[in-house]
Structure formats: structure tokens, C-alpha cells
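Right, I'll just put the structure down here and ask away after.
Here the complex is missing a single protein chain, while all its other protein chains stay put.
What follows is chain A.
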Amino acid sequence: MPAVSKGDGMRGLAVFISDIRNCKSKEAEVKRINKELANIRSKFKGDKALDGYSKKKYVCKLLFIFLLGHDIDFGHMEAVNLLSSNKYTEKQIGYLFISVLVNSNSDLIRLINNAIKNDLASRNPTFMNLALHCIANVGSREMAEAFASEIPRILVAGDTMDSVKQSAALCLLRLNRTSPDLVPMGEWTARVVHLLNDQHLGVVTAATSLITTLAQKSPDDFKTSVSLAVTRLSRIVTSASIDLQDYTYYFVAAPWLSVKLLRLLQCYPPPEDTSLRSRLTECLETILNKAQEPPKSKKVQHSNARNAVLFEAISLIIHHDSEPTLLVRACNQLGQFLQHRETNLRYLALESMCTLASSEFSHEAVKTHIETVINALKTERDVSVRQRAVDLLYAMCDRSNARQIVAEMLSYLETADYSIREEIVLKVAILAEKYAVDYTWYVDTILNLIRIAGDYVSEEVWYRVIQIVINRDDVQGYAAKTVFEALQAPACHENLVKVGGYILGEFGNLIAGDPRSSPLVQFNLLHSKFHLCSVPTRALLLSAYIKFINLFPEVKATIQDVLRSDSQLRNADVELQQRAVEYLRLSCIASADTLATVLEEMPAFPERESSILAKLKKKKGPGKLPENVNGSAEEPAASSKPDTACWWTSSPTSRLLLLLLLLLLLLRWRTTCPGEPSSLRPPPFAPRRSDVLLRLLRFICKNNGVLYENQLLQIGLKSEYRQNLGRIYVFYGNKTTSQFLGFSTAVSSSDLNVHAKAVEPVIEGGAQLQQILNIECVTEFCDVPVLHIQFRPPSNVLTPDSVCQSRYGGTLQNIEVKLPVMLNKFFQPTEMTSQDFFQRWKQLGA
């Protein structure tokens, strides 16, 4: 019954609480509360100074109202006043109020800090504890500033009482969590480590928690704690149950302390000292042995405490990852738990095994439990346990069991909770791709995924399957056939239409021979889904249609009719309308060759990192993903969307250089108006300035290619560089059918030495002229050299492109082109030790 007799009655409070409980409705409750608030407000403002007891009562009432969920905006001052009372309960209530209703008013904060300071200096352990508890509960930055240096002193002072030491240790821990920069490491750190040897186990417990947190911030300062921790732990583990008296919990020796010591040890690698290491191993073995002994009590608390220590020990074993015998034993123990009666233990066993699965020593051992895990997946009633089972299957998957696991995950997917479907889809996609030996299986798996959980198949997944099909010739026919069959289902998911549309568009010809999948049948099949799909899918289908026109001339007319219909040409969506119009026009005016070139089969995608993996990591958050690190994937196929300008992403170093030089060049570009010839009349149909710039920039990372092109002339380059010398072969191509006369070139450069060999003054129609330029770099330079070209094309010339005829009237052509000789061409890699490198790096910043 209520401990009213144990001190302070506060009848008024009890009555108030009863009133609230008796309120029949929310409105009545609010009314009663408001009445009380008004009462308290008037009492606080009143002329009569309130005595401590009343103040305490009212502050407590306010606290109660706040905890019910209502907002309180006054009472802080009174609560702070209570702090300076020398009556313990009044202080206590005052501290409780300000810990719960944190206020950021700076005056109040100053007053509070003052009160705390007084209590800390009071030498009364109960008051000191109150103050420390308050700091630990609030842990604000202002408090940290005020007390962060004081508390370590209290902690290690010889005359501090044990209970105060405990509070001080955990208070410091809280401050370190919220304001780590304000907690300075100092000479007290060594003394804190020494606390691990203290007589009082409560102090040891608190100190261990503190050291564990601090060790993550500065591990070196607390290295010495490892040996002390091991010693302490082995003493506890080998002790008889009567030794520790109060600290024995249901026949388990100091379980909390053991768990904390094991946690502390996980902050460090396995000890190097052999005797220490063997002592630790012994300790862990003892814990593992104890788990096999019959329980000393039937109470669940006993088994929980015992197993808590066991699981933490297993965590440590996994973290060290260095003793194969221990790892295997741990795995076997967990295997036993997998079939335990208690759901909690099964859950924890599945969770721990996930981490075990990634260690090479125990991976095989984990795999032996696959049947149990699959069974768990099918029979567990608790969804969180099933989720762990899925995670474990994912972690233990490797080449030998990939098919089985993927099949199980797929069948689970059919009945899985909606909230976890997307994650399972991603995992299945990753596994299927990683362990596919036979890519037909991969295609089947992904199509199954779409069939079962289409809504949760994100874009990355179906992009990936298409990329893989495109990259692998051997599976294209199979993919086309399977997709075709899948599309015939009466209700298929839109993602399937996307994949099917794309694949049939590219590879429909592989199955067109069979009358059941003739071109017309394929087209009708796709088009039957057309009106059911969203805009992006329809856009994709339109692209597939134009590809069909290219592949199957016999259906051209049919498709053109579809494209010609008003619903396409006047479609409300701009993208669809544009595609329909352009594709229709293209199909009408392009010759068969042109069409074939434009709609050529997609080239293979470059290989890059998986975006599916990235998406899964993002979903799960860092550190939560059980790593699947088994086996090496065969030729990881490319993953991200096909890029148009792949030179942007060829490699990180070139990207960096690109950015630097881009800046340089853009600066130069603005000041020197390149590409414009010096004659009055600009050459007709000169290439756009942006194209010229683009061409030039491409040369930053490559040495060969076309530098410049207009109606008459094409300039190509081949260059090679060694150390500070470079040689460029410039090829001038005459695109017309008649001669160029008076052809001459000159190279101007500010900082480079360029020697140009002389060239013939005549270039025959359709011929190519080669010029060699030798370049020497003598100093760093910013400006690229410029090539000046002069020539006289014949008048009334017919260019090969019969679409446009042009008359040049024999005018002298003057063209200026920048030569892509950039500073990076003369770069050479060098070897350096990391010390030298960092030395130089630091000098850069200075």
C-alpha cells in the first residue's frame, strides 16, 4: 500500500490525484487541472511567503500535471528556490522538477548551477548525490561547462564515499555523451582505471561503464584497463555463488558487471600479451561451459542472467575473431538455442548468428544450421523472429546454397509483411545476381520477384536485370522468351511490362521465328497493356515500338498507325507526345540503314558498383546490414543507369583532373574567344562553340580522336607523351570531293615549344593530310597552344552530304582551333612512402 507513513504525506497531492482519476471525461479532467493551475498560480504570486512544505506540494502537483501531458509554463522559479532548502525532500522535489521540465532561461540556469555547486561542496553525500543525479539527468551544455572539470576530481578523490563515486562516474559518462569536447582527459584517467580494482562492486560497475564510453573516444588512455578487466572477470566467473553475496542475482555471479566487463573488452583487439590472452580464453571457455550445466533455478531470471553473460561472451568472441575453437563452440551453442522453447532465445540466437556468419572461421559451421533456419522462417509465429531468420539466410548465403536460400526467400515473400517486403526484394536481387552461375536462373528469379511483389521492386532492381541481359549474349534469347510468356498472364505487374517492353524491344528478334511469338503477336501483346500503364511505362513502350519498326519491317505500317492516332500525337503528356511525333517522323523519313544505326542494339554497360547494395545499406542504416561476403561474384555487371557521356565517370583521378582543368580552360575560354575565324565572313555551318569546347575537353583524358569538324574539314589527332615531350599527329581530312588549295598551318603557343613540320599546300578531295607536331614542355603553363589553319576550298563545291549544298565561292578559310595540350599530359606518377606523402601534404596547408 502507499508508503504514506514513510515521511511526507502531501495529502493535498493525493487528493488531487484522486480527483483527476475520478474525472469521467477528458473535458472534466482539463477543467479540474485548470482550476488547480489557477490556484497554484495565485498561491505563488501571493503576498504570504509560502513555507517549504506547501511549495513542495505545489511543485509536485505541477510535475504531476506535466507528466499527464499538459504544458506547464511556470513554477521553475519556485522549484529552484526549493533547491536551497536544507530539507532533503524539498530539495529532492526541486531537483526532480528541474530535471523533468528543462528550462533554457539563462538566469534560471545560473541559479540552478549555483545550487548544484553548493550541494557538491557540501560534503554531505546525500546532497552530493542529488546534485550529481540532477547533472546526469539534465546533462545540458551549460552544466557540462560548469562542472566537467569538477566531477573527475570528486570521482578520484580518496575521501569520496562509494555511492558518490558511483554517481560521479555515471554523471561524467552522461556529460561525455552530450558534450564530449568539454570533458578533458587528464591525470585522473589513470585513477579511473584503477577503480576497476575497487572493493565495492557498485563502484566497479559504474567505473566500467564510464571507461567503456571514454575508451571509444580515446582508446590509448584506457589501454591498461584491459588487463584489469580480464582479471576481474575471471575472478567473478570462477567464484562460488556465496562469494559475491549481494551481487549474486538468482545464483548468477554479478551478471551486470560481467556483461559490462565483456563490453569493455570489445572496445579493444585481443590482448597481445600471451598470458593475458590465455586467461581471457579460459574465462570465455568457463562461461561457455557453464551454459551447458543444468540450471540452478527454474526461474526465468536465472536463465536470463546466465544467458545474458553468455551472449555477451559470444559477442566478444565474434569481435575478436581469432580463436577458431571458441568460434565453433559459440556457433554450436547458438545452434542449440535456435530450437529452444523460449522465443527470446531463438530471436537472440538468430541475431548473433548473423554476425558469426561473416567470420571466415565459423562460416561453414553456421551453414550447417540452414535447415533449422528455414524451418524457423516457415513456422515462427512472431514476425520479428522471422525477420531475423531472413537476415541470417542472407548472411549465410554462398555459392553452395544460393539456389535453396533464394527459393525459400521467394516463397516467404509471398506471405510476408508489407513493411519488410522491399528489403527482402533487394536482398533476393543481390543474392541472385551475386551467386548466379547460370543466368537463366537469375532472370527467372527477378521475374518471379516482380510477379510476387511487383510494387516493392524498386527501379534499381529492374534496371539491373536489363543491364545484365544486355551484357550477356547467352541469356538474351531466354530472357526474351520468358518475358514474352510472363506477359501473357492476364494481370501482370507494371514493372513486368517495363522489363518486357525493353527486352522485347532489344531482343524480340531472337524469338520472332516462332509463329507463337511473331512480331505482330509481340506487338499486340505489348500494346494490349499500353492503356493500363503509367506515363513512364508508356514512354518506354513507345521506344520499344520504334525498335520494332527497325527490327520487323513487316509490322511497320501497323505500328505507324498506332503512333499516328490522335491519342498519341495529341497526348496531354509532353514526353509521350514528343516521342510519338518524333518516332513517327523518324520511321517515315529515315532510310533502313539510318534507322538501323540509330536503333542499334544497346552496347554493353560498363562495370561499376552495385546500386542495389547501396540502396539496401541506406535502408537498413549503417552497421545493421549483415555482410554477405561469401565467394567472389562473377563479373559484377554494371548497375547504374546508362550514361550518355561516360567520360565523366571513367575514373576518380581523371574526374579530379577534369574538374581542375575545366576551371582553367573555362577561364581561358572566356578571354580568348576561340573557334571564331579571323576572316570577316564566318565559315558557313561552323560547329557550335559548345561542341568545340566539349570536344576539346574530351581530350583532357584521351589522346586520340576528332578535334574539330565542319562541312569542309575534319581534324583528327593522335598524340603520345613521354616525360616533358609530346608528339601530336594531326590529320586533316578533306570532306569535299575537290582539292583544297593553299593549305597552311601555324601553331602559336605562349609557354610551350612547338615545332610543326611543314605540310603540303594541297589536299585532294576526300584525302587526309598528316602533320607532326613536336612539343616540349619547359615550364608550367596555363594556355593551350592554338592551331591556325588557312586554306582555299574550291568554288561551287558539292559536299558528300547531298542534303545541303553550299557555295563557298573559293573564299579563304581561316580556322583557329585550340590544341588539347594540357598540363596533365606531362604528369607522371611517382612513388612515395606514406610518411613523405603526409609530410608534403601538411606543407601544402601551411
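Odds and ends about this structure:
Please note the rule applied: a residue touches a chain if its C-beta (ideal position, glycine included) is under 8 Å from a C-beta of that chain, and two chains touch if they have at least 3 such contacts; residues count from 1.
Following the convention adopted for this analysis, contacts and distances are computed from a predicted model.
The chain not displayed here is annotated in its UniProt record as "AP complex subunit sigma", chosen from "AP complex subunit sigma", "Sec1 family domain-containing protein 1", "4'-phosphopantetheine phosphatase" or "Cytochrome c oxidase assembly factor 3". Among A:55, A:174, A:320 or A:818, only A:174 touches the chain that is left out of the view.
Set against the missing chain, the residues A:128, A:183, A:201 or A:356 yield one that touches it, A:201. Annotation: of A:39, A:238, A:301 or A:339, A:301 touches the absent chain (contact as defined above). Residue A:255 is the one among A:75, A:152 or A:255 that touches the chain not shown. Between the chain not shown and the residues A:37, A:136 or A:503, the one that touches is A:136. Residue in contact with the omitted chain (choice from A:60, A:109 or A:787): A:60. Mapped onto chain A, the interface with the missing chain covers residues 1-3, 6-8, 14, 17, 21, 60, 63-64, 67, 69, 71, 86-89, 92-93, 96, 126, 129, 133, 136-137, 139-140, 163, 166-167, 169-171, 173-174, 177-178, 201-202, 205-206, 209, 246-247, 249, 254-257, 259, 263, 301, 304-305, 307-308, 311-312, 315, 343-344, 346-348, 381-382, 384-385, 387, 621, 623-624.
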